[in-house]
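Just passing along the structure, written as structure tokens.
Yeah, one chain of the complex is gone here, protein chain that is, but the others are all in their spots.
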Amino acid sequence: MTETKLMKGNEAMAEAAILAGCDAYFGYPITPQSEVLEYLAREMPKHNRIVMQAESEVASINMVYGAAGAGFRTMTSSSSPGISLMQEGISYIAGAELPCLIVNVNRAGPGLGTIQPGQGDYFQSVKGGGHGDYKMIVLAPASVQEMADFVYLGFDLADKYRNPVLMLSDGAIGQMMEKVQFKSYTRPAVDKSWATTGKPKTRNRNYITSLFIQPERMEQHNLKLEEKFKHIRENEVRFEEINTADADYLFVAYGLSARICQKAMDIARDKGIKIGLLRPITLYPYPYKRLEELAAQVKTMLTVELNSGQMVEDVRLAVKGKVAVEFYGRMGGMMPTPEEIVQHLETLIQYHHAN
Amino acid sequence: MTETKLMKGNEAMAEAAILAGCDAYFGYPITPQSEVLEYLAREMPKHNRIVMQAESEVASINMVYGAAGAGFRTMTSSSSPGISLMQEGISYIAGAELPCLIVNVNRAGPGLGTIQPGQGDYFQSVKGGGHGDYKMIVLAPASVQEMADFVYLGFDLADKYRNPVLMLSDGAIGQMMEKVQFKSYTRPAVDKSWATTGKPKTRNRNYITSLFIQPERMEQHNLKLEEKFKHIRENEVRFEEINTADADYLFVAYGLSARICQKAMDIARDKGIKIGLLRPITLYPYPYKRLEELAAQVKTMLTVELNSGQMVEDVRLAVKGKVAVEFYGRMGGMMPTPEEIVQHLETLIQYHHAN
Amino acid sequence: MPTEEHVLPDTALDVVAPACHDEDEYELVYHKPHTMVDVSMHYCPGCAHSLVHKLIMEVVEEMDIQEQTIGIAPVGCSVFAYDYMDIDMQEAAHGRACAVATGIKRLMPDKYVFTYQGDGDLAAIGIAETLHAINRGENILIVFMNNAVYGMTSGQMAPTTLAGMHTTTSPDGRDVGYYGSPIKISELMAQLPGAFYVTRQAVNNANAVRRTKKALQNAFKYQQLHKGTCLVEIIGNCPSNWKMTPIEASKFIDEEMVKTFPLGDIKVPKAEDIKTPSASSG
Amino acid sequence: MPTEEHVLPDTALDVVAPACHDEDEYELVYHKPHTMVDVSMHYCPGCAHSLVHKLIMEVVEEMDIQEQTIGIAPVGCSVFAYDYMDIDMQEAAHGRACAVATGIKRLMPDKYVFTYQGDGDLAAIGIAETLHAINRGENILIVFMNNAVYGMTSGQMAPTTLAGMHTTTSPDGRDVGYYGSPIKISELMAQLPGAFYVTRQAVNNANAVRRTKKALQNAFKYQQLHKGTCLVEIIGNCPSNWKMTPIEASKFIDEEMVKTFPLGDIKVPKAEDIKTPSASSG
Amino acid sequence: MSNPNDFKKLEELVVAGFGGQGVLSLGMTLAYAGMVEGKEISWMPSYGPEMRGGTANCITIIAEKKISSPIISLFDTAIVLNQPSIDKFAARVKPGGLLLYESGNIFKPATRTDIEIIGIPATTEALLMKNAKIMNMIILGAYLQLKPVVKIESILEALKKVLPEKYHHLLPINKEALEKGAALVKAMKEPVM
Amino acid sequence: MSNPNDFKKLEELVVAGFGGQGVLSLGMTLAYAGMVEGKEISWMPSYGPEMRGGTANCITIIAEKKISSPIISLFDTAIVLNQPSIDKFAARVKPGGLLLYESGNIFKPATRTDIEIIGIPATTEALLMKNAKIMNMIILGAYLQLKPVVKIESILEALKKVLPEKYHHLLPINKEALEKGAALVKAMKEPVM
Amino acid sequence: MEENTNKTVSVKERKVKGRVEIDIQRCKGCELCTTACKEHALALSDTINIKGYRYIIANNDVCTGCVNCALVCPDAVITVYRTHPKKKPVDITPENIKEQIQSMISPSK
Partner (left out) sequence: MEENTNKTVSVKERKVKGRVEIDIQRCKGCELCTTACKEHALALSDTINIKGYRYIIANNDVCTGCVNCALVCPDAVITVYRTHPKKKPVDITPENIKEQIQSMISPSK
């Protein structure tokens, strides 16, 4: 059996990157995820991999572009303001169809905000913070184990679809320690014959670009991307359900807030409230279908987020008015306690009964 | 009567900025809106205003931050990739509650894409391309006249709410010429006693910041912002309706695509199809309420956008499943013709009849 | 390097010193400037930031320009500078202080505008904004606290980290073959015609403090004359991340830092250059 | 400036010239390099970009490194460089070519990597990535086409626009009091220890072309030896935005541009520095 | 197809050719003239990566009512000044519409029979008038002779606005060119509208 | 309140004090020991702007079952090492829970009567043992004497993991400290759990 | 390098006495002042202040009022007084002085 370790989420992610065969990491320090760069600065050279502290997040993401375009497994990580700076680069990477893993250890915003955990970057992550029509596959870990597991998954999905994958974590999951096991992993064979590794006589030149100056060709390119995103929507939806079988009510929450909801669920069930939890694991593609099914079963959905209400829009899009979708959130790095969530739930139940 | 002029949208916007008392413009060239900087480089010095070509869009938006923080009417403009680069700065401006006007003359993306018009930056504009919970008021002009008018409006709203305002235009509206009149305008008096103009003995120091390191204070700040956004949602929704009184079907489109839909509507009505048009003028706040009302009246809504389907999500959020919301879009700088929109509409009508 | 000597304060320090009326024979000769907010600072014991804050505020007090001065705080340990300096201030995004300063100064050319930035802020992420502001000759003062590490994020390598110096991201010491040499910001920026006055100072002993203060006085004076950009680099310690006591850190500056970053003036105006004010546009 | 003279081509140009077998007495002495794609280029008549593309590809052909060379195109008129150079290429975001090159080169240290950038791209928006790549001594070649304007976006002022030069955003001529002086990128970057070879050339006459080619040859050779960053600045014309004929533009370079941007080597390695290869990490 | 009610009151025109042939200014002059007459107008250039050769075009719409879409796919009139443009736009003239082309630059005119196709040797005429730049005004004159959507006086008024003061001495030659264009058409046939 | 079924199998603990008092490592050692015993664990530090003084705390949870929320607001036990922390956390101990504090640093202990409140002069004891750094281990020893959630052997095993090799010579003094803590408690009363 | 132009005055010649006041609750015990004081007038206390730092106590008997300690104190917690100042204060009215000084005197005393 693989050894169990006790690690911070950020460190587990860094270790997983090494085990997943990450060839290069480019990053710039920012709380609460500087451990990633620090860990890799220590460990990557031992494996003859590249780790590079860039001069900024703008440089990081464009170094990722270069290395990914040359066919290497490439990664960067940052936190909210740093991810905002990467938006142009992310749009270029998506446009040029380069596989890479980007990690956002979300802190509370807007602006400089504070360094405490938050989920205020949901929209930026799933709707597109950069310009133009593109999508990233967005994975939302809820434990240290998933911080590690989703690195493998993220790299594999990136390679499979030639698309950037974003892992959207937060400061709490990044900083907390839990047990973690590193599964043995074999990197799937992927065709990277498109990469710019130097043009041998036997093939035409490769070039990496997101530029198609003629609208006709650009539209073709857009349609090709949309085809891919459709494929992703059809094949890569991931979520976890707990206690939904008999549920009258449903929590919808991801990442850290899903963990808090789990505790709230335990408390509520002790009180006799039959509530379940749907935890989206992929935020894009989103489990619209399953939520629509559950809308036929439950009386109310309560979305809990560490923001002012972002994912709740996707829940509403899913249920199309079939059931009330309520929202409870805290902001600014404040955490809702399981108890206050239960209390909010009870109020809602009363309210919806009254109606 | 004011003189009628024939002007490009970009030039009309620049001229309006001067007439609106814009104190400073900071920008970096990018097609299709370089005319703005060029126009202002010629004209602003004559009015003793500041016009500054910055070294990048990152610099532009942060110069805007500085000047707006000092209490001046400040503006920048760019196009898609440049706006992506501004996302961190925009989040800071929103977080620090600084009034300013940002113009995005949208081109087709993602990445470098092409320089032809597009509407692919809708999500970025209205959901938040930057990190954290914030909103900009987003104005979508559909004519050269509105390119001018919304500059006044944009500045006034920005001042009123101490919030950045985004004007989301596109390459076609920026480049085309139409008649335009510049209304006489008086700048409303606004209190800018919060600005950093140098601390006299008579008041405490002012500081401009988006940093609140204690989560308790940060959450208070977030709640204050949310309160403001709620106020904006309640008071600043703007839209235009054409032929909705008797409509069985409804186009929903903004900016350039609304203009094309208008022509499609004329053609369709000639064919006896009773279709109307709802054109959101503010993309945030969005006319959810009016669309929900219309959902009770019309049989189908067809959203037309120059992207892969972005605003259509807001339309769906508005109607909550009460009516079918369809989408038709072109991408990559390609324009749908009125004829092809009508054809698509006819197919839809047939399809929904058949069901 | 002149070492600390037993000297009387120079006159610059006396300007705001009033007589001490409640103690007949004693007069007040040194006090915390009134232009500072009356709170305790969050900095680590012995941190150079706090000292430089004090010096800037002394100059502001002595020149009586509190009402006309606007400061820009960076992102870095000094992000809270506006909690301590009793003047109007703006908190800029990481690295962008010079762009923010440009926005302010261009609109209020007769105000005094200074940025206060760390080496990560100014020399890494913000080098473009810094270089271009200086090249434009923005009539501002850039106070550049070079402590050779990213203090706030707990001690990562900075562009100014010494060759071989251990940091959390250069655990085996900065490898110049891999990361290049520490950037000498002052020497580099002095090349730009827009830079009017460039000096590198320290604050690790009393005389160094006096010289730094003098440099800051010069810079504010030149700004008054609309002369272009003044860059005052200060080699400051970060005891916490250097993993030294403040006293060891002070010694480290004299023994190691100055080898890479020699102290002294790098670009000084000629006498005739500072007689008349320049046009305010530059 | 030596003017164009009537000279025989130097040997460098003959390497690929085979005998002309279908014309007995004539031999082929100059042709478009085979490392270029057989299409017409989109550049304006007389544009320097096309000429420099050709020179780079001649060197690649002559050194027989087509299979090992990766180029990075900027955003600017030369954004389509990959349509003309028959090698693997990446198109970088505006200003970020040096970051992209770093990403490529660090992972394939034995490939030849060059960026091709305009002055807006390299000196305005991309100055941070450029400066830091050079400071790290990235073992790449930076080909810097300085045409003193933003060509692609139709002639706005660039950081290298001459004092007094008219552009669409400096309609009354660049005011150095307002915008600062043109940045001398090569002189500035040569200050950084990571810069191994820095030279400024032109292509406005046959001998200038020969010298530029020589500079490019040197740079590729040094890269082979893992020596650090080579920066080849080329003063090129942009007849369209200068509103001149190509011939007038060539003259303008000799008469005006070189006053601000004197041609020649700015930093050259010592003879002993280029004898042995360096470790590949730098 | 546009609303038949507006037909008489609406002219949807495309002008296309090489950059440098005065394509954009032809359309713009017409638009200005429309404004002079108090009409509604819209002028939409195609724009490419700047400073490159290749083709340019602009859609100009002149109407009595407010104009809905500035972008349209079918035209009442196409004025084409080079071969690539005729290849592109001949098919997009509405049945019964007009295709006016510069005959010196076009070797293969269109073959449609349901539209009016007229070639004018404007380049030659312009060279005869010793000013290659006024080729577009000869074409405009011809067009207005065929479809008098605005008055010649309005065009002259418009030119005063389009041309910077320092070029006002060129107004007479422009007028001549307009007249020359009209004359060339008159020599061929009567106007269609 | 947590599920009563788990009560015996779940310890929800907060450790709080000045940065530098060994707050985080106290919790982390306990977490490691839990792992040694195959328990489920979660350790969540509070983190502030780095390198500043001020208070630090960590929430450590040790359980038989998978842990849901790593963030909780009520605790079975609060270990507090300075005054600001006791002010903050005393109210958040569950009724019947334990508040363990370092009595040398705290002048005003809590006044609740529904919880167990115990002060240990760990700083003084540590100084007597000539190593101020082991104060936290004395507290840990006291805690485990009061609530034996893990075995002392597991702690020693954990310390081997937490401490880098080069500090393994310090293991004996840590063991002594743990024993001292236990002894201090034993001298006061019998364990509560 | 700029030359140091301060005049050095030796202790023997000096006829002035100094006195320093330490705002002990804001002192962080960094000891930079102790190194700066050539008279060895300053030393660290054995007790800690409210923030947990050992603070500075002064032996004002040997203080010359040279202000070196105050100059190097990062936290500006040292106020220095001296007899026979070199310079008379100017431009300050007796009225406002009082408050100013009050505010300067540390709350701890």
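Each chain gets a letter, A, B, C, D, E, F and G, in the order it is written, and its residues are counted from 1.
Keep in mind that, in the parts below, a contact is a pair of C-beta atoms (placed from the backbone, for glycine too) under 8 Å apart; a residue touches a chain by one contact, two chains touch by 3 or more.
Just so it is clear, the model here is predicted, and its values are computed rather than measured.
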Q. In the complete assembly, which of D:V209, D:C230 or D:M257 touches the absent chain?
A. D:V209
**Q.** Residue of D:G180, D:G194 or D:P246 in touch with the missing chain, whole complex considered
**A.** D:P246
(Q) Just checking the interface: what residues of subunit D touch the absent partner chain? (A) 2, 4-11, 13-14, 17-23, 25-34, 36, 38, 40-41, 43-51, 54, 199, 203-207, 209-211, 214-215, 239, 245-247, 250, 263-265
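Simple rule for what comes next: only the chains that are shown with their structure count from here on.
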**Q.** Inter-chain pair with the most contacting C-beta pairs
**A.** A-B
Q.
Just the number, please: Cα centre separation of subunit E and subunit F in whole Å.
A. 86
Q | Centroid spacing, where centroids are CA-atom means, of subunit E and subunit G in whole angstrom | A | 85
Q: Please list all residues of subunit D that touch 2 or more other chains.
A: 79, 91, 93, 124-125, 127-128, 132, 152-154, 159, 179
Q: Please list all residues of subunit B that touch 2 or more other chains.
A: 31, 55-56, 58, 81, 88, 92, 96, 111-112, 115, 209-211, 213
